[in-house]
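Okay, so here's the structure we're looking at.
Heads up, one of the protein chains got dropped from this complex, but the rest are sitting where they should.
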Amino acid sequence: MSIEGSKSAGLGRRLRLGMVGGGRGAFIGAVHRIAARLDDRWELVAGALSSDPERGRASGADLLLRPDRIYDGAEAMARAERARADRIDAVSIVTPNDAHAAAARAFLEAGIHVICDKPLTTTRAEAEELARLADERGVIFAVTHNYTGYPLVRQARAMVASDAIGRVRVVQVEYAQEWLSTRLEETGQKQAAWRTDPKRSGPAGAVGDIGSHAFNLAEFVVGDEVRALAAELHTFVDGRPLDDNAHMMLRFRGGARGMLWCSQVAPGNENGLRLRVYGETGALEWEQETPNRLVHAPLGEPPRLIRRGGAGANEVAAAATRIPAGHPEGYLEGFAQLYTDIAEQITARIEGRPPSELSGQVPTVHDGVRGVRFIEAAVASSKADAAWTEL
Amino acid sequence: MSIEGSKSAGLGRRLRLGMVGGGRGAFIGAVHRIAARLDDRWELVAGALSSDPERGRASGADLLLRPDRIYDGAEAMARAERARADRIDAVSIVTPNDAHAAAARAFLEAGIHVICDKPLTTTRAEAEELARLADERGVIFAVTHNYTGYPLVRQARAMVASDAIGRVRVVQVEYAQEWLSTRLEETGQKQAAWRTDPKRSGPAGAVGDIGSHAFNLAEFVVGDEVRALAAELHTFVDGRPLDDNAHMMLRFRGGARGMLWCSQVAPGNENGLRLRVYGETGALEWEQETPNRLVHAPLGEPPRLIRRGGAGANEVAAAATRIPAGHPEGYLEGFAQLYTDIAEQITARIEGRPPSELSGQVPTVHDGVRGVRFIEAAVASSKADAAWTEL
Amino acid sequence: MSIEGSKSAGLGRRLRLGMVGGGRGAFIGAVHRIAARLDDRWELVAGALSSDPERGRASGADLLLRPDRIYDGAEAMARAERARADRIDAVSIVTPNDAHAAAARAFLEAGIHVICDKPLTTTRAEAEELARLADERGVIFAVTHNYTGYPLVRQARAMVASDAIGRVRVVQVEYAQEWLSTRLEETGQKQAAWRTDPKRSGPAGAVGDIGSHAFNLAEFVVGDEVRALAAELHTFVDGRPLDDNAHMMLRFRGGARGMLWCSQVAPGNENGLRLRVYGETGALEWEQETPNRLVHAPLGEPPRLIRRGGAGANEVAAAATRIPAGHPEGYLEGFAQLYTDIAEQITARIEGRPPSELSGQVPTVHDGVRGVRFIEAAVASSKADAAWTEL
Partner (left out) sequence: MSIEGSKSAGLGRRLRLGMVGGGRGAFIGAVHRIAARLDDRWELVAGALSSDPERGRASGADLLLRPDRIYDGAEAMARAERARADRIDAVSIVTPNDAHAAAARAFLEAGIHVICDKPLTTTRAEAEELARLADERGVIFAVTHNYTGYPLVRQARAMVASDAIGRVRVVQVEYAQEWLSTRLEETGQKQAAWRTDPKRSGPAGAVGDIGSHAFNLAEFVVGDEVRALAAELHTFVDGRPLDDNAHMMLRFRGGARGMLWCSQVAPGNENGLRLRVYGETGALEWEQETPNRLVHAPLGEPPRLIRRGGAGANEVAAAATRIPAGHPEGYLEGFAQLYTDIAEQITARIEGRPPSELSGQVPTVHDGVRGVRFIEAAVASSKADAAWTEL
């Protein structure tokens, strides 16, 4: 367990965070802010919080930002911050998908570390360009596939890696929601409007928004890449231009077979992200809505319930845990773990030392690229009547 | 609730049952016998219980059959029983799959009603011939897709039919087991040996044994047929000639999309048959291992837990229920329901009246034919790299 | 697993069963009949099925009894059966509680084995007299505390006995129902009418009907006796003469402490019988509504899910199991186990051999006496403002 653990080990200050997007009425920006705050490694000091300058200023005031660090746009912010002695250590980009690439490019060019929401971009070309840039500049670039921050997701990954279930054979992953079962996008709901708009979301709907999370989770835990997929994307709600349900079959490089289902039209499901991994000698099952529990079923023995912080929880899980077993941690803590790990990476760089090994689990721009390739492959396969398509 | 309900309404005797297969060491035959006995509508009076005559005689003695009604084979039994005044009312065929067709044909030709285990046959031609014969002779022919006998499965079907969840959009069905995770067939385990032997099981392994159950359950509850499927069958255990895992995408005639997963190499799963049906206005979820519970999630309302016999259980469920809510019924009761419904059909025919409407839910030879077509389509699709294949 | 296992080992016939009570409209009689039939060790041949002779005859005809073995009362039946060469091997007494004693006495005196519903009698004096009579005559006398027939209840008992959880410290047992939350007894519901009538049920309501089950289950699994209890009985529904809710604290002879709650006014509960036993080195948890699951929590290790027939299930459980893991058995199978064990006891006596060791787990008349003493102690303690009262 680590409460505010290694924070002040040397730096003697919190890291300075800027934010692009996340103004009044936005959802995910506020989540990023809580996540950054939770372990006390960051303070928010600057922002270009809205594409509407007035809203951006009001939002900045809400957050007690100093007026001179409230900006009208990402490019202006990158330029101005770069010039400051007390410039931000990193920026969080939390706009709709279509605005990620330009904003990220601006900060990369300013040499400022980037934390970007997923999917990384709306096209593969943009994603690959960002990865190239980040590598060239040596800038830290994290992509918030936040479910990788849950302690028991990390434990599952470590267990697979340490051969706890043998060679992986079958991977069942799904992410089911109900919220788009009706034409919510026509009611003025802001999230629904941009999520179902190809101009802002990119070429996929459910696949881009949540399928990409499921895909990332599966690859993260299995520790192997999907080689090819056969996908059927479908739109059930009349008039919606993007998919709201998708079924896929997966082939992993190592020989495992899998299925991925994502849906936004599945009544009764809120954020039903579930992963089941079956190996030669055992299995692991995890569900996002009860994230403090991981079932480990060793072949020939009774299934075991591993609980965050409890018996059977390993060191990887412990390192991502704040409070003892039985007091549930949730989504915000999992998200916070990414911020804490990124803080460690940045602090280590400032201090000229290697970062802790476990902080390296945060998804990078390269994972972001894979997410975009996944989306493009799924769309392409579906257009080809579910033909097997390489990633 | 109906305990030994309408049994004696007129006939004044139990129906006489014969059995082909099910001798010492067999599993499913004993299940059929308990199922037949449970509601007291049947008595077992004759049998050709084994392909090994000696074992057949010993098994018959175990079951207190009279020696003159213990037969060495199905054909001999069909001939002899046909000639008796007290001949059997129906025969249960519970042999390995490859022996179903010949036995069934013999009893059909003798005009004796047939109850046959699934899958109906190992080839589509045989299955269709049996269906034709049964129709021509006017013989009752039930196929024991036994999961349709669970009260809450029937309730789910009735709820879908009565528009409780609106038009069906997505169907997720799976049947996961762990028992063939290793090469059990080489240890002398009888079940494993014939289930993995194409000569006895037919062209599919997991798909034939349990995939066919999942398929039947989905069609039964949804009340619609699968039009086409794209399947990937796979064998994970070296040297096994049949599939032990299969993934499929499904397209229903009415426009619904679905996935089917069946596996016999999924550690931690015993008989993990699970069905989830998502419609425009709600969803239903059911799991075979906790069969007394059905979740109904009306869109926009909290999910409701319907329990067998409890509040929310409908008349269809009540008619298939023996004891009050909270005292669990299980697999044997669900199986018994088929026998009780078949007894009603036969009794009604003897009495010259129409059978009760609810007894018509028992799967027939035509459902058996669909099961065989499903198996053939899955195998064909998989050979064609998961190309969409019509059923 | 044992399907129709040792049935015909020598006797070459089914045992002959008679029944007192259980006519048309009764609930538990039909359960006993199914239970007797399920494993094919018994056939019902005689009955005094109702205190109303006409209903008794009609009920006997329903059940295909021969007219000369349908009796008007228990005494007449005991006399007549005793005189027959093909007399019944045992009688099941399934009347309301107040009629148990006289009926049991008649069959005991006729030397016929008795299977009696619980609670054994409405007074402790009667109960002790029956026990004395049974012992003197050497007659087998079973009391159907049926929950002891569940495989995993037996496994739990065996695990405690073999020190799997160390010395027992804390026992939490409860049996919660909702069915008497309103004045159901005034609606003509037969069960509710006699269960809430002190003349037919005896001095306690919920405590007698279901508290006695909870008590028996706790003692059965813990393998120790309750030494004293402090009880508060309460009636929540106006005008009801017997308790419909009770809370108790328990002290076991071996030093364990416990709580018992039983209620018939707990909405949402159907037959919520739950037992949790905590020892020095581990714990066991079991719930009647999901009886195929037993949680074993060894101290310092992750809790394990033991499933009937699956990994971790022991020989004691296996001996009480019909079908493989994952196909749920339920209430009727658990009840059937008692009948099968009693059949083994009687068969062994006929054959002049000791019965199988495991068949000795069936509760006897002495367990029935403890149940009646429990009821009397609870009533006495409650009248004394929950003073500790010895059993």
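The chains carry the letters A, B and C, assigned in the order they are written, with residues numbered from 1 in each.
Here is the rule we use: a residue touches a chain if its C-beta (ideal position, glycine included) is under 8 Å from a C-beta of that chain, and two chains touch if they have at least 3 such contacts.
Source: prediction; values computed, not measured.
S.K.: Touch as defined at the start, partner being the missing chain; which of C:Ser51, C:Thr123, C:Ser181 or C:Asn314 qualifies?
M.R.: From the options C:Ser51, C:Thr123, C:Ser181 or C:Asn314, the contact with the absent chain belongs to C:Ser181.
S.K.: Pick from C:Asp72, C:Glu129 or C:Glu232: which residue touches the chain that isn't shown?
M.R.: C:Glu232
S.K.: If I consider the whole complex, including the chain that's not displayed, which of A:Arg33, A:Lys118, A:Arg157 or A:Arg195 touches that chain?
M.R.: A:Arg33
S.K.: Just to verify: which one of B:Gly25, B:Gly111, B:Gly312 or B:Gly360 makes contact with the chain not shown?
M.R.: Residue touching the chain left out of view: B:Gly312.
S.K.: If the missing chain were put back, which residues of subunit B would it touch?
M.R.: So the residues of subunit B touching the missing chain come out as 296, 300-307, 310-312.
S.K.: Taking the full complex into account, what residues of subunit A touch the chain not shown?
M.R.: 3-4, 7-8, 12-14, 27, 30-31, 33-34, 37-40, 61-64, 177, 269-272, 288-292, 307, 309-310, 322-333
S.K.: Touching the absent chain: which residues on subunit C qualify?
M.R.: 165, 169-170, 172, 174, 178, 181-182, 230, 232, 234, 236, 245, 247, 249, 257-259, 261, 263, 265-269, 276, 278-283, 285, 295, 297-299, 303, 385-386, 388
Going forward, only the chains that are shown with their structure count from here on.
S.K.: Find the geometric centre of each of subunit A and subunit C from their Cα atoms only, then give the gap between the two centres in Å, rounded to an integer.
M.R.: So the centroids are 55 Å from each other.
S.K.: Would you mind pulling out the distance in Å between where the CA atoms of subunit A average out and where those of subunit B do?
M.R.: 44
S.K.: Any chance you could list the residues of subunit A touching two or more other chains?
M.R.: Touching at least two other chains: 303.
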